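The other protein chains are all here in position, but one chain of the complex has been omitted.
Then we have chain A:
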Amino acid sequence: MSTNRVRVVVTGLGTTTPLGGDVASTWAALLDGRSGIRTLTEDWVDTVPAKFAGVAAVDPGEVLPRPEARRLDRYEQFALIAARQAWQDAGAPEVEPTRLGVVVGSGIGGINTILQAYDTYREKGWNRLSPYTVPMLMPNGAAGWISIDLGAQAGTHAAVSACATGAESIGQAIEMIRSGRADVVVAGGSEAAIHPLNMASFAAMRAMSTRNDEPHRASRPFDKGRDGFVLGEGAGIIVLESEAHAKARGAKIYAVAAGVGITSDGHHISAPEPSGIGGKTAMLTAIADAGISAADVRHVNAHATSTPVGDEIEARAIREALTGSPLVTSTKSMTGHLLGGAGGIESVFTILALSERIVPATANLDDPADGLDVDIVRGEPRKLPDGQLAAINNSFGFGGHNVAVAFTTA
């Protein structure tokens, strides 16, 4: 590891989630232990087994001007809203366009557009399709629109790694700054997948909770009674910056984006590899990349989606990789699972936990699964100690993607 390597810091945060339309409202709701999950009222809900989801608390149509909203897929709307928040939060940095990059992905992309456009095509013909259909359905559309919004010319990328997308995007952004390609990179993930086809397809995998009588209690990572994940929507995007660039302009620094670890299971297209070696190695790689020790990591925002198999494998991986008794939480218990947006919002939560030194509790953890042997925050949020600390955001995705991003206190 090079000792004179460029340090990357976080200077801006943006989110729109089932708990709130911005970072402050989302974070307050997390610390209060509120649930963003509700029963769906659409007429198609009778056709799918899971009848609830984490719908965005603030509809993007209320935020974006109508002419702009109509040419964006919903996942692009979320991404643009979160990116603008993060950019403003960072103080709208002055940066050469050729030194500004974007890495923003989505797990699924513009699937609402694809399905609606196909209906339009069949019912009315090709010339009734919006000329924006292609830019709305493409999974790099959000990254493209953000680059236009900010005038970013250092390169625009869209990671696609299912539920690891947001974290992988942030990892790529760290590398982009370290390699000298950019001074500032806007990075994260977005998803808008609450559509009957997705709900039905995940149900076909038997991956979703069907606790229809108690939607707000359905997402219960690490709990014995968990029966699947709960779909959520929204975006989480951050501004990453070389430390030199941030300090030169006197920017507020939330945390250091210290390291990233990426592995792949090479095992099964959707099921996690049972030993958890992929997640464990991702965490250990992130630690090594950050130049810290396993004992320095005092908090983990776990991927833990509330599926029967995944949560316990991750708990074991954390136990084996980290020796500092980190406070573990799964904020998906309140937001639901934002798929490609998960790593984005959960990186924001990990950064806030470090900068405010408090870890939100995992909601609905009434009866922890046997043998977890990790310190999961329950009931009330818990404080982190003073001094230099590190925290990890884990994100794993269908396809066998494992991404761990290590942040350290500023």
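Just so we're on the same page, a contact is a pair of C-beta atoms (placed from the backbone, for glycine too) under 8 Å apart; a residue touches a chain by one contact, two chains touch by 3 or more; residues count from 1.
The rule we apply is simple: contacts and distances are computed from a predicted model.
Student: So which of "Acyl carrier protein", "ABC transporter ATP-binding protein", "Nitrite reductase large subunit" or "ABC transmembrane type-1 domain-containing protein" is the UniProt name of the chain that got left out?
Tutor: In UniProt, the chain excluded from the picture bears the name "Acyl carrier protein".
Student: Have a look at A:S130, A:Q153, A:T210 or A:S264 and name the one touching the chain we're not showing.
Tutor: Within the whole complex, the residue contacting the unshown chain is A:S130.
Student: Which residue numbers on chain A touch the omitted chain?
Tutor: For chain A, the residues touching the absent chain are 65-68, 70-71, 127-128, 130-132.
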